[in-house]
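Our next item is chain A:
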Amino acid sequence: MSGLDWLSAIFLLVGAAFFLAGTVGLLRFPDVYTRLHALAKADNLGLGCIVIGLLFQADSLAAALKLVLVWLLALAASATVSFLVAHRAWRRGIAPWRADEPGIRRHDES
Partner candidate 1 sequence: MNLAFDLLLIAALLWSAGRALTTPDLFRAVVLFIVFGLLMALAWARLDAPDIALAEAAIGAGLTGALLLDALGHLRGPVRRKSGLIAPSTVMSSEGAGPPAFPTYFLNGLAIVLAVALGLALAGALLLLPEPAISLPREVAAAMDASGVAHPVTAVLLNFRGYDTLLEVAVLWLALLGVLAVAGGRAPGRAPVTPRSARASLKVPRLLARVLAPLALLVAGYLLWAGAHQPGGAFQAGAVLAAAAVLLNLAGLLPGGATPRWVLRAGLGFGLLVFLAVAAAVMGQGVLLQYPPAWAGALIMLIETGLTLSIGLTLAGLFLALSGASRQ
Partner candidate 2 sequence: MLDPLPWLILLPLFWATLAFVRGPGRGGRLAVAGLLLQLALAGGLARQVAGEGERVYAVGGWGAPLGIDLAVDGLSAVMLLLAQAVALPLAVYARAYYAAHEEGARYFWPLAGALLAAMNALFLAADVFNLYVTLELLGLAAVGLVAASGGAGPVTAALRYLMATLLGSGAYLLGVALLYGAYGSVSLSILAPLLGADAPLAVFLAAALMLLGLMLKTALFPFHFWLPPAHGGAPAPVSALLSALVVKASFYLILRLWLDLFAPLATVAAAQLLGLLGAAAILWGSLMALAQTRLKMLVAYSTVAQIGYLFLLFPLATDTGSVASASAIQGGVMQALSHGLAKAAMFAAAGTVILSLGRDDIARLGGVSSRLPLTLFTFALAGVTLMGLPPSGGFTAKWLLMSSAMHSGQWGWVVVMILGGLLAAAYVFKVLRQAFLPVEAGTQFKPVPRLLEWPAFLLALASLLLGLRAGEVLGLLGAG
Partner candidate 3 sequence: MSAGLLYALAGAALFAFGVAGLILRSHPLRKILAFNVMGSGAFLVLVGLGQRDGTADPVPQAMVLTGIVVSIAATALALALARRQREHGNDKEERDA
């Protein structure tokens, strides 16, 4: 394995670790807002690292640009969707979780 391969592998592993952390966060966080946070953060960073890792392996400039494009599109989509999901949750009256009041609350009632 050449130095580039090692670099590539390190980025790929870091990316995978972000995905793992995001999934754990999705499972363990208490409400929709924190879960979205975990998901979007980890997805974007994780995907970013994986794209960088793959860039070292790209055999042409076109392929490299396509990879970057994929990442940018995923960033835009994930930001949009996370915002919209959170927005709808808030409009439905789901209050953010607070450590002193566990359980499901509605912000329009409190």
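The rule is short, and it goes like this: a residue touches a chain if its C-beta (ideal position, glycine included) is under 8 Å from a C-beta of that chain, and two chains touch if they have at least 3 such contacts; residues count from 1.
Regarding selection, all candidates are chains of the complex that A comes from, given by their letters.
From a predicted model like this one, the values you see are computed outputs, not experimental measurements.
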- Message: By the touch definition at the top, chain A has one partner among 1, 2 or 3 in this complex. Which number?
- Response: 1
- Message: Per the contact definition, I'd like the list of chain A residues that touch candidate 1 in the complex.
- Response: 23, 26-27, 73, 76-77, 79-81, 83-85, 87-88, 91-92, 103-104
